[in-house]
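All protein chains of the complex are present and in place, except for one that has been dropped.
All chains are identified by letter, namely A and B, in their written order; residue positions are counted from 1 within each chain.
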Amino acid sequence: MLSKKYILGGNKMYDINFELLPKYLEAKNTENQIINQNIANYSTPGYKRKYVNFDEELKKALGNSDEIKLKTNNPSHINNTPSLEKVQAQIETDNSKSERNDGNNVDIDNEEKNLNINYLEYSTAARLMTYAIQRYNLVVRSGK
Amino acid sequence: MIRRIDGLNLNPNVYKNTNVKANNTNLDFEKILKESIDEVNQLQQNSDQATIDFAAGKITDVSQVTIAAEKASLSLKLTQEVTNKIIDAYKEITRMQL
Partner (left out) sequence: MDGLFNAMNISSSGMAAERLRLNIISQNLANAETTKTDSGDPYRRKSVVFKEVLNSELSGTDSYGGVRVEEVQEDLSPFKIVYDPTNPQANEEGYVEMPNVNVLKEMVDMINAQRAYELNASAVSAAKAMYNAGLNIGK
């Protein structure tokens, strides 16, 4: 069975670096656009801020266990722990009341903070992907 | 003032102790390789765990992640170098015996 996973040595390492990280990057990219939408609509009357539900879901899926659960038919489903495969970035609207007259509930300071954090999270994940790719490059090239 | 260059003072007794494992040379290399590879695997696992912790928001200092990744990378490179050197040594030895 010469699947990609098999060749690249070990399911767990492959899953962490080539399944989890790309998914994380995509979620952060989505989140970035949502944050920018909020900032752009800071002055729009009636606008309610949006956010991405991902971090919490991912945390639950990764949980306190060491096993990354990729299959949907795993026992942890019974405990209401989402499997990693099913964790997606969900865009939600925050309909909380605003303190402003125009009904807009964007907190510009909060969005600025989120913007910075989001960028750093993305950069870190990108760096980790690079490490993983370079490690695999070493292994692949060493087979003379 | 030119110092007199003494002839090579090869005292066979000096080298006696380093020849201890001459009969077990193969096993020695194996042991070195196995230990290296075990360490590489461990460090890679540490790095992968750090990656998971990062994704789950459990990391408090980003250097934990980068250092773990660097360690894994460096140990892999080192093991590769060691392996290459051992293979080269073997090649030389087999060539000598012909």
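Throughout what follows, a residue touches a chain if its C-beta (ideal position, glycine included) is under 8 Å from a C-beta of that chain, and two chains touch if they have at least 3 such contacts.
These figures come from a predicted structure and were not determined experimentally.
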Field: In the full complex, displayed partners of the excluded chain
entry: A
- prompt: Considering the whole complex, which of A:Asn41, A:Ser83 or A:Ser98 touches the chain not shown?
  reply: A:Asn41
- prompt: Which subunit A residues would touch the chain omitted from the figure, given the whole complex?
  reply: 25, 29-30, 32-37, 39-45, 47, 91, 108, 111-112, 115-116, 118-119, 122-123, 126-127, 129-130, 133-134
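FYI, only the chains that are shown with their structure count from here on.
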Field: Of all residues in subunit B, those that touch subunit A in their complex
entry: 44-45, 47-49, 51-52, 54-57, 62, 65-66, 69-70, 72-73, 76-77, 80, 83
- line: Within the complex, subunit B is touched by subunit A residues 12-13, 16-17, 20-21, 24, 55, 58-59, 62-63, 66, 68, 124-125, 127-128, 131, 134-135, 138-139, 142
